[in-house]
Each structure stands twice: as C-alpha cells, then as structure tokens.
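Below you will find the structure I want to go over with you.
Certain chains of the assembly are absent from this excerpt, and the rest are unmoved.
Letters A, B and C name the chains as they come in the text, with residue numbers starting at 1 for each one.
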C-alpha cells in the first residue's frame, strides 16, 4: 500500500523535496506556503495551494487591474451581488433577480473540441445554479483560425456540436453568440460560454459555510481521474513511480444528463429550504469548493476524503482534491435536513454523500484513512493567493500600427465596384449567415425565447403575465482592440450595449471574458491593463456596472499572442417583450432611417480586411454619450410602438446591415446614400443603427431623435425584392441570400 | 369538467413545461405525471414530451421505455387512451412498440433546429381532428435523430391505411422516409410527431400558433367521449 | 469476473448515412479501395461471476430488449 503524506510526516520531514515548480508554483510562492503552515505542506496541501493559486483560480496577474470595475462602478441600486461571487446578481424588478456570467474554455476546446466546448457550457451553467437561480438560457462567443484552414475544419464543427449537445440536452435555449475568424486564433480558438439564470430576490444563495455542526454534502457525479495532470506530477514525484499517475486523462467528459438532474435536484433542494450554502465544483474541484465555502463563512471544516464517492477506486487524496470531474456540487446542510436532502437527491437519481462538517476551528482539516493530511487556514488558499503587479509595456510596433491608416487603400470605383464589395463582405465568413451554427442549437425550449439568432440580441420572457423580459448580447472585436486596447474594449461594450438597446431593452449590467496572451509578456500586460481601464471607464460612462467575468491568459502559440480579445456581455431589461423590436424588413412602405453620425472610419474594418487583408490605423471613435442617447431613443420607440424594424450597425457598416434587414424579413428596400457612397456603405463608425418606421409614426419618431440629439436621416423605403441604391446598384434578395448563406455550408459541409 | 391531460416527466425530459403550457393555453388542465409512479392519475389523455430522456444514451427513448409509468401507459394506450409523443416522446413510443418503425440519425448527421412546414395528412386522430386534411402548418423541428425509418412493408401499410399523420411540406429536413413527420397506430389514438407543436402556440415565442390545434383537438375528443 | 462483448449493427437493408459519410471521407483521403462502411455499436459488459450459458442467455435477452432495437438493428454476442 502506498504511504500517504500526512501532517505528522510533513512536520517530521521538513526537508523532503517537493515538486512545486512542476505544479506551477514559484519558489517564492512555495516559501510562502511553508510560512503560512509553519512547516512544509503535505502532498495534499500542496495540491490544494497549487490549484488555488493558479492564474486560473487566483487571478494573480489580473486582480490588481480588475479592482477598477468596482472602484469606477457607476452608482446603481440594481446590484444584489457583485464581483467576487460565482456570478453577479441584478435586480430586474417585480421581485425578480437575474444572474449571468461569461467564461472561457479555450484551451480544452482546442485539445478536444467537442468535450472541451461541452464542458465549458456545463461549467458556466453550474456557476449560475450555485447562485440559487434557475438557468434559463445560454450563449456562445466563438473565434477560430482562418475559416478555410484544415485545423478549423477539425475544431469548429467539434466545438459547435459540443455546445449543441450539451446545451440542447440540458434544455437551455441558445439565444445568441458570435462567430469570428482570424489567423491569430489558429492555435488558440476562443470558446466563451455565457449562462443567465433567474430567481426571486429571496432565493439568492451564497458560497459560504455557516454553523458549526452543519454537514458538508458532495452531490452529483462521482469523482474520477479527470483533468488531474497536476496530481500525476505529485504522484510520480512523491512516490518515485510513473505507474499510477501516468494514465491520467487531461480531457474531461461532460454528462449533460447528470447536469439536468443536478439542476432540477438543486432547485428542489433550494425550494425546500435545505441549503445553507452551496458551491459548484469547477476547475479546482473539491479543493476549491471546500476552501471557498469555509473561507466564505469564516469557519473551519472537517472533511473525510474517504467518503468522497469515486468512479475509480485507485484515486489517492491529492487526485481527489485536484480532480476536475464535471457535474458536481457541494452544499452545507443542517444535520436535521440531511435525511430530506438525501431523499430529494435519490428522487432525481443524483448520488450524494456527507463528506464532512463545519467546525468552529477556523481550519480546513482533511483526513484520509484516518490520518490528518490537510490542516490549513482556508482563507490562505481561497482569498490570500499571490497578487502580482506585472510589468506592462506598450508594444514596440504600436505607433506604427496606428499610423498605418487604411484611408490610403484603393477603394472600389463606381456602382459595380460597390456592389461587388457589398457581396464580398456579406459572403465573408465573419459576416456570413450563421445558420449553419445556430440551426444546431435549440432556441425554443422552455417556450420563453422571444428573440434569438439572427437578431441583434437574445430576448427571454421572464414573466408571462407582465411581459417582463431580459435581453443579452455578447460582442468583441480583436482587430479594434489590437489597434487600441483602451478603445477596443469600449467599442466591444458599446456594441453589446447597442445590440441590447435596439430590441427596446434598457441595458443594465455587464459581464466580460478577457481573452489575452501571456501576462508574463509586458506587451500583453499593457494590452490587458488598457482594455480593463477602457472597459471600466466606459461602464462608468454608460451607467452599467460590471457584475463579474473571467480572465483567460496564455492564449498564445509560442511567442505569438492572439489579438487582445475582451468579449463583453450586456444584460438589459425589457419591460414588455411583446413590444420588442426585431431586425427584419417585413412590410413595404416603411421609411428607412439611418441614425447616428457617419465618418470615414476604416481602421480594423471588415472592408479593409476582406478587400485588402489590411489591419492598421485607428478603430472607430468611441462616443459613449451618443450610445446612451441612441439607447434611450430605442427604449421610447419600442414602448410607443413606432418601429417596424431596428438593427444596429457594426462589422461591415451600413452595407451589411441593410442586407441583413432585407434577408431577415424578406422585404427589400430602396435607399439613397446620404454622403460619399463608399463611406456611407462601408464605414464602421459606432453609435449607429438602422430603423424602419411604422407608417404614420414618422413625426413621433423624428421627435424622439431630436429630443435626444440623435441624428436621423431618412434614406429610403422598404419594399420590393431588391436591395436598391438609387443612382447606384441593385441586388435581388435571391442573390443576396445566396451570397450570405452559402459560405459556412460550403466550408463545413 | 375540464379535460385532464397528463404530461410525463422522465429524467431528462425538457419540453414538459412547454407541453403543459400548450394544454392550458388550449383550455385543458395539465396534470404532471412522474416517470417513477405507476399511476396515470385518471387523466383523459397523455403527452410524452420532448427532451433527452436518460440523456438519449444508448438510443433515444430506449431506456425511458422501461420507466415504471410505462407499465401503466402501454395497456392504457392499447385500450384507446389518446397518447401523443412529441420528438423524444415519439422515439419512446416506437421503442415501446406502440408505434411501428424507428427514428434514426438525421441524414445531415447534425442536430437540426428550425421552423418547418407540415402538411396534415390525417385528421382522423383525437389529436388532429381540428385540422383540415391537406392543411399546411408551421411548427418547430429540433432533433438529432428525427429520420423516421421502417421496413418497406410497414411504410406501404402506413400509407395505404392512412396512418401517416403529417409529412414535411417542402424539403425533407432530416431524410425521413417518405417525408414522414408523424404517424399513428391502427386505432388512431396513439400519435407520434417529430416536430414540436407545443413550441408553436404563440407567434411571440414560436413561428406561429398553428400547433395549438393538436391540443385543442384532444380536448374536443375527450369532451365527446 | 468476465467480459462479454455485444456488437450491434444496423440491419443491412437499413440506410446508414453515417457509414456513407465515412466511406466518402475515406475516399477523399485517398483510400479508394473502400467500397462501403457501416457504423455500429460495440458494448463491453463486465459481469460479476463467469460468463456461463445462463448468463449468456440472459445477455442475449438484454441485447434484444435493450441494447439493440430489433426493428432496425441486429446483434452478436461474444465472450472473448
């Protein structure tokens, strides 16, 4: 039998060498652990600190910057729980609260696209569940290498079917997301998943253990040897053999069926009042759940690791502590409630086991085969991890990049050139119809989806009687952010905010997923710092607080990092979803208006990229005040029933937006361009949108725009089966549709 | 007295709430039925809703077929109780041999979620009597294993005896034999439908309100008996 | 403890789009000799006790009832 390292042995053998570097701990971090414990850590303790102090769990490189989200947060009464919880919680009125968060699963999705993406969805759903909410919808923001690269053909279909499999099987409607391509993501696809949940105010749960004597229950899937590369390092280093630790998979397999049972089971447990505190098991498994629950409650906890239900009886304590087996939760339960708790779990066929209890000692103690193997202050692992102020340096070529303005690039000449340019953009993988992806996602389940793809935002009804609903959009643009990280992050926020606003919803709160290269590279750190600063400032200006998010570093291949890619999610409230605005031109005879100011802005634009493979210059100017006024116009116009269609302008500018409106609703339009035709069609100036006004409402709508100082130009009328530009060109909807629809099926089958 | 329509929840059922809502919208009372209870609670009709019972592991519907509630449902269905299986429910009814044939992997090999047009072929079942023969309706299709498959003899019989309830109008979305979207048993009381009428009861949240006809039909049927 | 394998294949007359897709993929990858592919399932059962005749008979029942759908599939049982 293997001898396991115990607290007593650790005290007796202070000099035994330990593989801290292989576990990702620096010499200084290791020394600090010894100092905290007053001795060397046991193997199990080392396992706990190594996962809890990892970049992923401790945010050690980002913490110093992320503080700005709280420091600069706009005053709001809507926030019921902010940053630091599993997910932020927002009051949306009528007694309802909403919790939402976006998270990355980038690296696992590259290694094993299907399972990586599937477990990414599973993980974020459990975060939402742990707040006490019923998960009601998911979204996915995806970025891949070039659409025609062979590896993209491996990764993309796998990722999409993994999300489809997990989300559909869970019964959560997919209400939107993103799909973008760029060579920078070739070895580092970005798979960011968002989940949103709904609860009544009183249902909010905390990840905190309280009340000494209360029981610690682990429930859900059994613990197996999933994703414990670190534990095999420990096993081979400590026990001198590769044997046992060698065959540990780094791939986690998702079981959406178990997760569905877990959701229903948890909600029944919550409703029965049986849960004092609860935490999902994410990346750091039992290590994370125990230390965070104990630290959160300011209590101690005694855990008997022998009681953990195992899928593989050969697992040792460090492996159990580090296992990333999916579909598990941990709850704190009063002793009198344990029987009832177990009954409910049994009803849902969810395995559950009492593995320990809350104590008043303030220490986390764990035993294995009757011996004490962990004895540490839980806060030291959960909250007091290292914090680094890493050096940040503007990259060498940044100025040259900004100076390389696309205004010098040759532009299409004449109507034929503009026509061809529009079709080329519309058919480019980034702007092409995403139905190949979204038709694999169930958007109908639960019966409350009011808007989903291809709309600007997803919209879910919360209350059938009052029509209260929530709108959500995610956006990010790595090209803009590369050119100017401060502005790029703000533009991502502005776009998501605008996408929510054009449905008629009021933007309320923000989540973010920061996808960057290595924080140890000062250039990347500069991008990160600038992006966080930009986002925090913009949130303050728009009056929407950041409620949570996720940082994903080390997205790089060799020394080359991805474009800095903050992906921003915005949540809005819709007072009556029956009044929602959608993007399709359906009927003839509505006047088409372009809202906002258009300047010649082509830096980072889709046109520069598709027509010239160019990336340089400055991204579009950020005008947050204009965004606010635009959003206010939409909220009022929706409530007044003034609009037949509304669509924001983003990638590909007016050209792509017009085509999307025509294709989504089936009616064409005839427009005359207000300025230089090329700039009118392809500029990506922000804070703009396209609307079709209901006949008879023109004056009222013009009044709204005037009141808010939003420029509104009548550019044409809906109708017919062509997208026609007066004095320019005309394209039949059939030709538009063919260009838009064929790209992804052509690439992916 | 309002008609009571049972909606079975299996582990992994997903559209049970939607089916119950559709029943209520049509004016009936939705009665939740639990997979582990051998009890139909005296309902007038039963719906097996969509979803992924038991994760759709092994084969869709293969494990749910053995649920305790099925030991009550099978004889009741054979005795004439109106039963509607939607999507996963259809798969369960086939696995339980209440309906002939099987549902297999979509010909495109991917999950398909989209609005589809159906042509109603039989209005002689308790679930379809409110429709007109040949009427076209728009509902939602969302399934990975939705291609109806049966031997040539069975297929010929289904056609000849008017047991095909609905076919896909327009392009076949999943490679279903003869474009079959739904069938019924000889007696007509047991209907299996691959697309989801319960997601088409309100144009706000679905493509149309056409699906209500299925639920309104069974209420009418129950009132008559 | 014994191991029993149950192979389940679609009946030959049932269309197998997955098998066909794989066959064309093989040909695209330059393996022209592939005339056809059929995809089925393989179950490995771990049994407490030995795989005697009684157990094998019970497994045959299980295969017919649960592991395979006799409407479209056929199966074979082996104790390797």
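What to note about this one:
The rule is simple: contacts are C-beta pairs under 8 Å (C-beta built on N, C-alpha and C of every residue); 3 or more make two chains touch, one makes a residue touch a chain.
Source: prediction; values computed, not measured.
Per chain type, the number of copies found in the complete complex of this structure file is summed up as A x1, B x1, C x2.
Just so it is clear, only the chains that are shown with their structure count from here on.
Computed from the mean C-alpha positions, the centre of chain A lies at a distance of 36 Å from the centre of chain B.
With centres set at the average Cα position, the gap from chain A to chain C is 40 Å.
Rounded to whole angstrom, the centroid-to-centroid distance between chain B and chain C, based on C-alpha atoms, equals 29 Å. On chain C, the positions that touch chain B within their shared complex are 13-15, 17-18, 21, 66-67, 69, 71-72. On the side of chain B, the complex with chain A involves touching residues 11-12, 14-15, 17-18, 21, 36, 50-52, 54-57, 110-114, 140, 142, 144, 196, 198-199, 201, 204-206.
Every residue of chain B that touches chain C in the complex is listed here, in rising order: 58-59, 62-63, 66, 94-95, 100-102, 104-109, 147, 149-151, 175.
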